[in-house]
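All remarks here apply to the structure that follows.
Every protein chain except one is present and positioned as in the full complex.
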Amino acid sequence: MTVTVKFWSYFRDLTGCTQTTTSLPEGTTLGALHQKMIEQFPKLAGTGNCTLKAVGVDYQDDDHVLSDGDEVSLFPPVQGG
Amino acid sequence: MTVTVKFWSYFRDLTGCTQTTTSLPEGTTLGALHQKMIEQFPKLAGTGNCTLKAVGVDYQDDDHVLSDGDEVSLFPPVQGG
Amino acid sequence: MKREITLTRRPITTAAQDMGSDMGAVVTFHGVVRDKEDATPISAIDYEANELMARHQFGLIFDALEQEWPLESVRLIHRLGVVPVNEPSLWVEVIAPHRAEAFAACQHLINEMKKKVPIWKHPVA
Partner (left out) sequence: MKREITLTRRPITTAAQDMGSDMGAVVTFHGVVRDKEDATPISAIDYEANELMARHQFGLIFDALEQEWPLESVRLIHRLGVVPVNEPSLWVEVIAPHRAEAFAACQHLINEMKKKVPIWKHPVA
């Protein structure tokens, strides 16, 4: 299956891109995708514990199982206000 | 000594006046004045525990000793806002 | 700390003010006359004040605010006399570096006012 991953805020500086598309085996979890992104963009490694993860417009846990066509967002702690 | 006592809010309805002047022995306390006012205006009796007392613009306790010329205010709980 | 304490018999009007570039939070409160008092319909509230003492007691509360929080400005307007339903009787504005202290100071001011400032309500049927 194919999933789009969007990066926000300084994660864009760390990855050098705003989004990427990746192929994953069926049943891949959000946590596994995050690990794959850290392997693909090593500068993300230092942000592991401070990474927020959403699928579509909702936050999800690492054990959330992804579906084909999902749009995943990875970003640092939010700072509105 | 002579002290002026002003009433506020529904205490004016209970006493039928906005203020009165009273003569007191030297050393009279605010609490004793309050008792005297209850004797003079018996309808104040029911308000005893809910009466706020000020001398001039400051709240004072019952054991506050009054001075000649003091202006005392007696009133129910305040309700600003 | 800039301070303004206004007791007025006219409708409350307010204007924004300039603030220091190190200030990050402005909290305002409008207290508005509701159409019922203890479940009885009313048309207005007639506010009575011991004005001299009220100004003094507000001043003491403002002193305490200034001691407790790093506020740039606290402004308060309390309307007196007959205030119709749906019109504000009270307006408070607090300007502070951060929101926590602005919210805390604004609420503290109102809570203390309701204990200490000699103003009373007379519902108008």
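When the chains are written out, they are named A, B and C in that same order, and each has its own residue count from 1.
The rule is simple: a contact is a pair of C-beta atoms (placed from the backbone, for glycine too) under 8 Å apart; a residue touches a chain by one contact, two chains touch by 3 or more.
As the structure is a prediction and not an experimental result, all values here were calculated from the model.
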Fill in: Chains shown that the absent chain touches, full complex
A, C
Response to the item:
Logged for chain A, residues touching the omitted partner chain are 6, 8-10, 52, 54, 56-59, 73, 75-76, 78-81
Worksheet item: Can you name the residues of chain C that touch the chain not displayed here?
Response: 19, 21-36, 85-86, 88, 97, 99, 102-103, 106-107, 110
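Keep this in mind: only the chains that are shown with their structure count from here on.
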Fill in: Chain centre separation (chain A, chain C; CA means) in Å
48
Fill in: Centre-of-Cα separation between chain B and chain A, whole angstrom
71
Worksheet entry | Rounded Å distance, chain B centre to chain C centre (Cα mean) | 27
